[in-house]
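Some chains have been omitted; the remaining ones sit where they do in the full complex.
As written, the chain order gives the labels A and B, with residue 1 at the start of each chain.
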């Protein structure tokens, strides 16, 4: 046990009481939000069993909330990619960008959809250390390059995805998920969004 | 004059006939797009006098077109930032990300809204070499850091913006414009979107 007087303060953030949705901007009460936002939030809360903090945080600016979640929903619903694959890209990109909120929240979703409880930790740390099919390794290599060096992506990189069997629309969608989370990671880092406690240990049980 | 046999091919891209909207994905005809996309495109075409290629390119996937432009419109319409300031951030961020489409297209808008014909070239090359008020220098320094090292942004960086006089909402919006164009730059680079010829020399005349 530490005798450091500041340790106690440190420890409180481990409580179940949880972190605030974000610390760098004020967070409006849900009941003060416009009707359509409240509906979208309620829907999510019902599905997840709690309100993911990114919804609370984006309530700060409703005109941004709407297209942010509409874009997100299109990325996971209108795509030939597996949901599992989408979440794998999100976790990998968010790991490259050192984004706590997205690594933890989408790590939970990645575990859930992949039914592979170790996968999110592997991808968030280093996708090269995960056991992946050739197709998925190619997807994640591309997502990392587009994240780190967007101006160096050329048609050679797209050709590598085609060689790995991806269709045009799949390539567009891999790029779009990557691009969207390059937005999302920056919003979360700027606002200091905090993952809900529930995400940390969600879907970790192994068979 | 070069005796390189490929030179002639090089030169054709300088013609007024113009570049295609993007080269890495097929571009649908406008008349084949859903009604709401066609309306948004017509509106933009009327305003600009031509159809910016990003609209043609995003026609590839209507479910992405909608939130992309809705988000964009919110960033320029629902904000205490000057439109001039928004475009200054866009050009600076796009220069860091080496994104041809956004540097050239938003360079035109930056010249137009700022009425400073040299400003876009300065910001696209190096915002540190432009003459800027303290407020704007702080905004662009922040945009560059959030672009290059999103995980290193801390509340100290936000404090610097507050010291330069920015309100909470202005800071959120500076960050949001930066984040959105980190998405946009990656989409344009991945798809190899090409700026319309009209953007290159728009609003360059000096008094």
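Here is the rule we go by: contacts are C-beta pairs under 8 Å (C-beta built on N, C-alpha and C of every residue); 3 or more make two chains touch, one makes a residue touch a chain.
None of the values given here were measured: they were computed from a predicted structure.
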Identical copies making up the whole complex, of which 2 are given, total 6
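We take it that only the chains that are shown with their structure count from here on.
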Report, in whole Å, the distance between the mean C-alpha point of chain A and the mean C-alpha point of chain B. 25
Within the complex, which stretch of chain A touches chain B? 23-26, 60-61, 63-64, 66-68, 70-71, 74-75, 77-78, 97-99, 146-147, 150-153, 155, 158, 168-169, 171-172, 175-176, 178-180, 182-187, 189-192
